[in-house]
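In this view, the complex is presented without one of its protein chains, the others remaining in place.
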Amino acid sequence: MTDTIIDTSVIQAENARREADLRRDYESLGERLDRRGIAIDAIKEKVAGFSVAVPSWGVGTGGTRFARFPGPGEPRDIFDKIEDCAVISQLTQATRSVSLHIPWDKADPNRLKQAASRFNLGFDAMNSNTFSDAKGQLQSYKFGSLSAADSGTRQQAIEHNLECIEIGRTIGSKALTVWIGDGSNFPGQTNFTTQFERYLASMKEVYAALPEDWRLFTEHKMYEPAFYSTVVQDWGTSYLTATELGEKAFCLVDLGHHAPNVNIEMIVARLAQFGKLGGFHFNDSKYGDDDLDAGSIDPFRLFLVFNELVDAESRYADFRPAHMLDQNHNVTDPIESLMLSAADVQRAYAQALAVDRAALVAAQDANDALAATQELRLAFRTDVEPILALARFEQGGAIDPLATYRAAGYRAKVAEIRPKVEGGTGGIV
Amino acid sequence: MTDTIIDTSVIQAENARREADLRRDYESLGERLDRRGIAIDAIKEKVAGFSVAVPSWGVGTGGTRFARFPGPGEPRDIFDKIEDCAVISQLTQATRSVSLHIPWDKADPNRLKQAASRFNLGFDAMNSNTFSDAKGQLQSYKFGSLSAADSGTRQQAIEHNLECIEIGRTIGSKALTVWIGDGSNFPGQTNFTTQFERYLASMKEVYAALPEDWRLFTEHKMYEPAFYSTVVQDWGTSYLTATELGEKAFCLVDLGHHAPNVNIEMIVARLAQFGKLGGFHFNDSKYGDDDLDAGSIDPFRLFLVFNELVDAESRYADFRPAHMLDQNHNVTDPIESLMLSAADVQRAYAQALAVDRAALVAAQDANDALAATQELRLAFRTDVEPILALARFEQGGAIDPLATYRAAGYRAKVAEIRPKVEGGTGGIV
Amino acid sequence: MTDTIIDTSVIQAENARREADLRRDYESLGERLDRRGIAIDAIKEKVAGFSVAVPSWGVGTGGTRFARFPGPGEPRDIFDKIEDCAVISQLTQATRSVSLHIPWDKADPNRLKQAASRFNLGFDAMNSNTFSDAKGQLQSYKFGSLSAADSGTRQQAIEHNLECIEIGRTIGSKALTVWIGDGSNFPGQTNFTTQFERYLASMKEVYAALPEDWRLFTEHKMYEPAFYSTVVQDWGTSYLTATELGEKAFCLVDLGHHAPNVNIEMIVARLAQFGKLGGFHFNDSKYGDDDLDAGSIDPFRLFLVFNELVDAESRYADFRPAHMLDQNHNVTDPIESLMLSAADVQRAYAQALAVDRAALVAAQDANDALAATQELRLAFRTDVEPILALARFEQGGAIDPLATYRAAGYRAKVAEIRPKVEGGTGGIV
Partner (left out) sequence: MTDTIIDTSVIQAENARREADLRRDYESLGERLDRRGIAIDAIKEKVAGFSVAVPSWGVGTGGTRFARFPGPGEPRDIFDKIEDCAVISQLTQATRSVSLHIPWDKADPNRLKQAASRFNLGFDAMNSNTFSDAKGQLQSYKFGSLSAADSGTRQQAIEHNLECIEIGRTIGSKALTVWIGDGSNFPGQTNFTTQFERYLASMKEVYAALPEDWRLFTEHKMYEPAFYSTVVQDWGTSYLTATELGEKAFCLVDLGHHAPNVNIEMIVARLAQFGKLGGFHFNDSKYGDDDLDAGSIDPFRLFLVFNELVDAESRYADFRPAHMLDQNHNVTDPIESLMLSAADVQRAYAQALAVDRAALVAAQDANDALAATQELRLAFRTDVEPILALARFEQGGAIDPLATYRAAGYRAKVAEIRPKVEGGTGGIV
């Protein structure tokens, strides 16, 4: 039996106050969708089956290179983090797995497995870390890791990835995500080609150790922490990497890792078309890799991404992208942000399912640009909250996760147990 | 014997005033380079062998969607344009071929050949045009060309490209450049995947007609004229296209066709590494596809591109990228801009040749970021003008092309013959 | 009595099919808003009173510097344009005035007045044009207009603006909008300071001729048609200009005239705070000044702009910004785009009115970032279409303007009368 973190009576009490309105809203929305030939229950069913992984590091307060301002009840270790993830999962019923980060989450694998299964949580992709130096580490990653000029450093980075696979294998993960910060800060600091050759050679060693039923995700990023060039700088290089590695290698798309103005949904379509879309790191951004809550800055863009995913679902037989949130919560309670972000990802999915695809294709084929784009806008404007809420409710979650979480007083409770963390400067000094 | 457009006596007189200083400057520069172990004559020889093609449309005054302001002596047709190109070639000795644009330059191929060979000019890549409707054209390209939903429109666009190959074959061109404006202005207007499938299918028909010794260049562009999505939006899609087509297909890089902040020199390195770098459309830009004179906005970036090219020269046996200027001259005499741009492209090449590559690699291997980047800066700071000027002078060109051109009074002379052109609005109304 | 362009029986028939659903949807939405303490009728009243001007040039098909692809029934002159504007006004009841562009719309002022009043249309701000050369114009604007180095050119540009005021005065306009393309394409081409001094001096002469009850709008733009620098490049320079001129001068914000990633809603707040927000040119964009339909690319941004406007309404007594659409319709029927854009501007306004401002301020004061941003998201997610539709319906417009317009067959009818226009290249050649 699954343990629950939030007392179910709190959830029941909160839901009881909202159920009648929810059912009325759901019915009314159902009628409006029905007028457009869209079946609301089918959407609800798909939404209910949808899950996005929570990154273990996401439940702690994040920071910038200037500072970090922790909040009350910061998780002390991966076991606290798993409990926080369980809260999110319980209330939203939309986040059934946790994504670990090694070495931050290193612990006895059996304890990890036990801790997660207690809350019926699974483990999503393993994340290796070669962008900072762990204590006692022999070689420094200051000048690169998998692509470093120094062969000892590369070997260490390879072995670290192999260890991540090993841990993941024990706890039931099925994927490894490799994101590296390697690059350069100045023109000439590295040779682009040599560096990429070294990166590919290292990745091939990691790939060779990948279990048969695993996937390897390569993730591009335009810049930061490297400020002049980054080895895997865009989806083009990510695609080349995945192609060089083999059929178990796929490209991960993080919504904040692109150049300004780039049409991300189009990249999604291209990667899916060429069989290399691995999945997503969801978040939102206005400037750089801001790691804000998914859908908080440009919700229409998130919808357009899901519009491609729904299109791809109908095109490709074995299409199963891995979805994860990857956010930095600097000014909010991380649990609150992650709950709402999971819902906002579901929201975009539900809206994309509300597109009348036959009408869309007909307008496209007729060069009726206006009618075509209206189909998308109509779906995006649909307030699908009743669908999400009913899907949560029917699975034992909260109609209103935020209000329920606050009513449960979880943060205050853990703040009593977990010691206060001092704020401090970030990376600059 | 080659005809000359500018009276050689003018060139000689202008050169005579500058030769002594030039020789002294060349000697002084040679001594400074020698101190760094760089042989000036070797650079001069490479610079002398370098040529960048001039686009026929570049010699007419360009405009924006708001307006066009023609200058005196606008070329009336391709034959006037070839004469203008001959001036550029004669004075700079750096532009030995002309790149035609069909249908703008359509004319009797034999006359074209004759007109060019009179000035010892060759023909570079042929450029097809399916981004505007030619008079009397059956199908409109309003909603796309090679990727249009309508099959008749696609067929027309394919045939136009085949015609370009046919004309090119007659006049001695060896390449076809395909740039299309196809895309969409609104989310949902087109289906990204379907549209790209249609584009690939059309391109395969064009590719099938390519003569054995030709190359096909595909050119990406982020946006404009389409403002939401573009079929070949970045180098990733361009690479996929070239790969799908075959070994005669390559990617062309236009310096103004990228997202803001993108590291273009890195794209150059990647394409070269994977055997798909076709060549360049040189220009410069600050905001979008501004089509300004090469090196006028960010000369260091142009140098860094050539730094990659020089690196690639030493790595890949059959490395022979096609170089073309592709600029829009709205406020300058196009001939003047093209002369100086050709020189600025050569300048970047000469500076890149002045890099001490052994020292660079040594610094890179030692993670000495500062020393490595200093190698590039040192080369970039070298004022290589004496090298360019002597290379021109020794081949019969002008030590100072701009002053010599102005002294020759060419613009005033053609303005007497060629009728005045009225200005007008651009595309918006 | 006002003439109608679209047969009212068509409107009535179309509305009849939709009225029952609309009333049910309005009621259901009303109930949901009521739960949040928001009165739906108050929003509807404000929406009904809202009007956005249509630019005369917007009803013709636009183009890019590469090409223009006209559609059927292109308006031949300002009188055709006024009829097209009347269609938009009749069906949407949201566009009660037309904004003229001189010299494009030059005609006998009395005829203009008559043509507009026939459809109960007023005249919004007058727009001068010194970014292209009119036929027969003495001085060219190639190198600038109000800021040109040549004093004769500046004088001509000043006089053109005075003429615009004069025409506007006759037809009942109350504002002049000055947008110039002046700038430079190359570093050094102009001296920033000298050029701005000349611009200010010219503007002061224009301002001196402004009638007492008029406003002068200065409009900034980052780039295009000038590609290195633009005289009024951002809101900072626009603010300086308005301040230097005097209390009748205000800043106009065009949503597509900013640098990538800029927070436009914040600029709106700043200009309002310092008493210089003149109004808007609404459109949307993904890359540059794309001039796409308002709300088509980033509807949340449009909402956030209106969130500031609603905030400002409550702060500043004499706050009355002028709203205009300023779009380029390259692939759609311009009338259709303008109808939907007017509705989308209203939609953003309605959503902004649905914000619970007391709750918002409370969350802000409590540093409850999540609750604060949820207030905005909740309002944005509200599908306010029933409010807009009922506001239209009650004023005699169409519940569904697009369907009704298509049912009325207006485009086909004018295409019979108005001659077909050939497509062609844009400004580049």
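All chains are identified by letter, namely A, B and C, in their written order; residue positions are counted from 1 within each chain.
FYI, contacts are C-beta pairs under 8 Å (C-beta built on N, C-alpha and C of every residue); 3 or more make two chains touch, one makes a residue touch a chain.
Just so you know, these numbers come straight off a predicted model, no measurement behind them.
Asks: For the full complex, which residue in A:Ala107, A:Leu162, A:Ala201 or A:Val331 touches the chain that was left out?
Replies: A:Val331
Asks: Check the options C:Glu31, C:Glu205, C:Asp234 or C:Glu313 and report the residue that touches the missing chain.
Replies: Considering the complete complex, C:Asp234 is the one touching the chain left out.
Asks: For the chain left out of this view, which of C:Ser28, C:Thr373 or C:Thr404 touches it?
Replies: C:Thr373
Asks: Which of these touches the unseen chain: A:Ser132, A:Thr170 or A:Thr243?
Replies: A:Ser132
Asks: What subunit A residues would touch the chain not displayed?
Replies: 57, 60, 62-69, 104, 131-133, 135, 140-143, 181, 184-187, 189, 222-225, 227-228, 260, 285-288, 290-293, 296-297, 328, 330-332, 422-429
Asks: In the full complex, which residues of subunit C touch the absent chain?
Replies: Touching the missing chain: residues 142-143, 149-150, 184-194, 196-197, 222-223, 228-229, 233-237, 239-240, 258-263, 265-267, 269-270, 272-274, 300, 304, 307-308, 311-312, 315, 360-361, 363-367, 369-370, 372-373, 375-376.
Asks: Counting contacts across the full complex, list the positions on subunit B that touch the omitted chain.
Replies: Touching the missing chain: residues 21, 25, 28, 32, 35, 260-261, 263, 286-287, 295-301, 331-333, 336-337, 340, 367, 369-371, 373-374, 377, 380-383, 385, 402.
The criterion applied here is as follows: only the chains that are shown with their structure count from here on.
Asks: Centre to centre, using CA atoms, which chain is the farthest one from subunit A?
Replies: Result for max centroid distance from subunit A is chain B.
Asks: Interface check for copies subunit A and subunit C. Shared numbers divided by all numbers used: above half gives same, below half gives different; which is it?
Replies: same
Asks: Roughly how far is subunit A from subunit B, centre to centre by C-alpha average, rounded to an integer in Å?
Replies: So the centre of subunit A lies 42 Å away from the centre of subunit B.
Asks: Just curious, how far off is subunit C from subunit A if you go by their C-alpha centres, in Å?
Replies: 39
Asks: Would you give the residues of subunit B that are in contact with at least 2 other chains, written as numbers and ranges?
Replies: Each of 142-143, 184-187, 189, 222-223, 228, 260 in subunit B touches at least two other chains.
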